[in-house]
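Quick one: this structure, given as structure tokens, is what I'll be asking you about.
All protein chains but one are shown at their positions in the complex.
The chains carry the letters A and B, assigned in the order they are written, with residues numbered from 1 in each.
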Amino acid sequence: MKLIKKTIPLAIVFVFGILTLLTYYVPHKHSVDFLETMNKWENIVTAFAFFLGLISLFYAHSTKISRKADGWGYSLFVFVGFLAIIIPAYISKGKNMNGAELTWMGWAFQYIYNPLSATMFAVLAFYIVSTAYKSFRIKSLQAFVLFVAAMFLILGNVPLGQIIWDKMLGWTGYNISQVVDWIMHVPAVAGKRGIMIGISIGAVVTALKIIFGIERQYLGKD
Amino acid sequence: MSHTVLIAGAWISAGLTIFLFSFLYKDNPFFKIAEHLYLGAGMGWWCQIYFGVLQEKVWTPLTHHEWLVLLPALLGLSLITQFIPKISWLSRYGFTFLMGYGSGLAIPAGLATDFINQIGGTIQPFANLAGMTAFTLFNSVLMAVGVICVLIYFFFSLEHKGAIKKVSNVGIYFLMIYFGAAFGNTVMARFSLLYGRFDSLYTFSGKQYLYATQVILIAMVTYFILHGFLTRNKADQDEEAA
Partner (left out) sequence: MLKDKLNAVLKIDRRWIFLALTVVLFGAIIHPLGLLSKNIARDTQNAYEFMDKIPAGSFILLDLDYDPSTAPELSPQAMAVARHAFRNNLRVGVVTYSAGATGLIEQLFAVVPGEFKKEYGKDYVILPYQPNAVAVMTQMASDLYGIYDKDKDGKDTRSMPVMKGIQNYKNISLVVCIAGTSITDIWVAYVGDKYNVPFIAGVTAISQPGYGPYLQKKQMRGLLGGMKGAAEYEHLIKTPGKGSSGIDALSLAHVMVAALIIVSNIAMVILKYL
């Protein structure tokens, strides 16, 4: 049992990991073909992974409805939203536009999915402002440096900020875009590059641990 | 699409947008409805995409007798056994494939692009010392110093005291400049999205859309006023009863 429950899965990770890794360095036709096949396989497995998530979501909400749990009525809208996209997609055969004309699916995308998705993220704008007001406190020299960099960017990003800069600091002979360019190309690059190198080492080590079966938490218990 | 359908779309779009924004005032059923619709609609969108993928990459090849695609399909199906505790270990086959493939891809790309090339980018400017102006030399030195200090800050195998502490402290300042720049740009990004939504609401407030934005907004405000009024009345009654 241990063989099929543990050994073979770990062998799969090792074999596919090593072979995929090698394709980057081996410019042979077989290596390219292998990677292309693996890419296709990954597409297929990922699609099933999506359906795993979908089933799990539907299961959670349908139990909520059948048990009439608190707020079960809202769960109905998960299915309404789902059908509101799937049915038009079926009718329009997956096409958004028919020439210059919206199809039903294009309509559902533009007027249902688009506003919902975009607004969800747009709401964050309000919180960033109130947080800036309530929590952005310059209590140390480090926070002050962060503040100065942020101010340059906030003002430099919009025309009005550029005008304010020119009025107040135009005598320096530099416009704010030059200052922002310098920040983005010199000190910010140093900061980001340090993080990048650090993360890449971490990612490579983790990937190696996975390939060699040292890291196996994702397998779950037993 | 007929004109009526487009106007209906505008009303739905303006309505859903305002429902989601209404959370900023306080939680309410309209927000919850829109939130659940979002979840469903998002899943619907992805579902039709992935359905297309399976059709193209599994179904069509099978009709051409390419049986090899059964292998990844089985690996994929194994994931679904997650729901059946007795055989849920089967799902490991699918997951290990994804993990192996992902790790194999991540290593060379991470090494080349984010590690070696970044070290190269830090050193490379010095190859052209003679052609450098004082300012570009200063920039290159500053960047190199910055990268080293930040790396030392992240290097936890050394105890941070004495000279190391000083150097890693300098690293923090470079990180702060990066975070400051990131914050400044995040503000712009978030505002841009909000601008996008407000711009559509403004469009839908026009006569050709039968003033969708205004009507829904007024309805929403009325709801909050009535709701506030009624719940207050109810609270008063409860107090009296107690």
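Operating definition for what follows: a residue touches a chain if its C-beta (ideal position, glycine included) is under 8 Å from a C-beta of that chain, and two chains touch if they have at least 3 such contacts.
Every value quoted in this text rests on a predicted model; they were computed, and no experiment measured them.
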Per the touch definition above, residue among A:Lys2, A:His30, A:Arg67 or A:Lys134 touching the missing chain: A:Lys134
Given B:Leu70, B:Ala112 or B:Met132, the one touching the chain that is not displayed: B:Ala112
Touching residues (missing chain, whole complex) on chain B: 24-25, 45-46, 49-50, 52-53, 105, 109-110, 112-114, 117-118, 120-121, 124, 143, 178, 181-182, 185-189, 191-199, 201-202
Hidden partner interface residues of chain A, rising order: 32, 35-36, 39-40, 42-43, 46-47, 95-97, 99-100, 105-106, 109-110, 113-115, 117-118, 120-121, 125-126, 128-130, 132-134, 136-138, 147, 150-151, 154-164, 175-178, 180-181, 184-185, 188-189, 192-193, 196
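Keep in mind that, in the parts below, only the chains that are shown with their structure count from here on.
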Chain centre separation (chain A, chain B; CA means) in Å: 4
Contacting residues of chain B [partner chain A, same complex]: 1, 5-6, 8-10, 12-14, 16-17, 20-21, 23-24, 29, 32-48, 50, 52-54, 57-58, 69, 71-73, 75-77, 79-80, 82-83, 88-89, 92-111, 113-115, 118-119, 121-122, 139, 142-147, 149-151, 153-154, 171-181, 183-188, 190-191, 193-194, 196-197, 200
Contacting residues of chain A [partner chain B, same complex]: 5, 8-10, 12-25, 38, 40-52, 54-57, 59, 71, 74-86, 89-90, 94, 101-102, 105, 107-126, 128, 132, 142-143, 145-154, 156-158, 182-201, 203-204, 206-208, 210-211, 218-220, 222
